[in-house]
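Okay, here's the structure, questions in a sec.
Heads up, one of the protein chains got dropped from this complex, but the rest are sitting where they should.
This part shows chain A:
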Amino acid sequence: MRLVAVQEQDFDSGALLASLNNGATGGIASFTGIVRQNETGTLAALRLEHYPGMTEAALEKLADEAATRWPLTGCVIIHRVGLLLPGQNIVFTATASAHRAAALAATAYLIDQLKTRAPFWKAEETTGGETLWVAARQTDHDSAASWHNEAQNLPHGTGRL
């Protein structure tokens, strides 16, 4: 099971997790990103823009990398675009493997890399009618870069799913 999608519509994380359960799977891990209201309650919506074509290719490459680093039996990456309200789903990464360590690590890898290596841009639309583009965070770059130095004690995958 491999699914990579960029879409406006919501996703059903429960159904996606169920679809990752096949005969070879021993564990499924997932991350669901939610549009977070800011401290002052002034976020009306997030607007997500992307680079059609390049985005899908970038996400497919991340799925390939995860399946090369870890022996996965399944992988899902879904990112929503368009206008998203506080509390709504924005992103979903999930992986399945025979054992938990690979699934947990691969899921974290996918969301860490996605934040710095896929062409998405967020703008905050405020309750006052302003549009504020979100600035990139150094901590996201640090998280993505930390995987370069990570000790590889787990069995590797074949890159195929």
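Annotations
Heads up, the rule we're going with is that a contact is a pair of C-beta atoms (placed from the backbone, for glycine too) under 8 Å apart; a residue touches a chain by one contact, two chains touch by 3 or more; residues count from 1.
Heads up, the rule we're going with is that contacts and distances are computed from a predicted model.
Only one chain is not pictured, and the protein name UniProt records for it, out of "Polysaccharide biosynthesis enzyme WcbI domain-containing protein", "Molybdopterin converting factor small subunit MoeD", "Protein-methionine-sulfoxide reductase heme-binding subunit MsrQ" or "Protoheme IX farnesyltransferase", is "Molybdopterin converting factor small subunit MoeD". When the full complex is taken into account, the listed residue touching the unshown chain is A:Leu114, out of A:Val4, A:Ala63, A:Ala96 or A:Leu114. Residue-level contact of chain A with the missing chain is found at 33, 48-51, 53-54, 57, 79, 90-91, 111, 114-123, 133-136, 140.
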